[in-house]
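Some chains omitted; the rest stay in position.
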Amino acid sequence: MVVPMAVMQNMLQKSVSLLLKDNSVLEGTLESYDDYMNIVLSNTEEMTENNKRKLGTVILRGNNVVRISPK
Amino acid sequence: MVVPMAVMQNMLQKSVSLLLKDNSVLEGTLESYDDYMNIVLSNTEEMTENNKRKLGTVILRGNNVVRISPK
Amino acid sequence: MVVPMAVMQNMLQKSVSLLLKDNSVLEGTLESYDDYMNIVLSNTEEMTENNKRKLGTVILRGNNVVRISPK
């Protein structure tokens, strides 16, 4: 079995979609993460129902993360 | 007694259903987990009352997990 | 004094009722637990006001548990 953190390793420099606990959805390129699931995205966009908002580079504190998927 | 994490071991590569704290239900193949209950599913579908939404591969942060069952 | 985790030991392979933080009630056979109160039930049923729903084997993450009683 490849542990979850190693699966994240395979997503580095690729487009990912992030769901946070406040129900916001962020899309961007996975630049960095650590064991606590602190995450850095570049070219981030916050996806709302009818819109996208550019956020650029974003550092996310791990305890806000619900799930991460490749896009 | 087989400890809970060893029971999870037996579900690897099988279909599971996951209930998260936000009441979402995800179904997919259990690819990976760790002691914190971080989980990786493949071929994931988010089950809503009248619909399914394909999510592909998903990494879930353990603190969002309520329960896991084999399907 | 027998510590709480040792009391749980005595419930192994017996019918228990579980109250979770989301107010759901699960009944089943206690198959496994660990120090964090991660729990495995078999033949699980989710008890709602007018109904039972069969869930089979369920792994529960400990931080969702409020209380456990023998049935």
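Annotations
Order as written gives the chain letters A, B and C; numbering starts at 1 within each chain.
Everything below uses one rule, namely that a residue touches a chain if its C-beta (ideal position, glycine included) is under 8 Å from a C-beta of that chain, and two chains touch if they have at least 3 such contacts.
Everything numeric here is computed off the predicted structure, so don't read it as measured data.
Because all chains derive from one sequence, the complete complex can be expressed as a copy number, which is 7 in this file against the 3 shown.
Note that in this section only the chains that are shown with their structure count from here on.
Mean C-alpha positions place chain A and chain B at a centre distance of 19 Å.
Averaged Cα coordinates give chain A a centre that lies 34 Å from the centre of chain C.
Counting partners per residue, chain B has 63 as the residues that reach two or more other chains.
Taken in their complex, chain B has these residues touching chain C: 1-8, 21, 23, 37, 62-63, 65-70.
Chain C makes touch with chain B in their complex at residues 12, 20, 22, 31-34, 38-40, 44, 55-61, 63-64.
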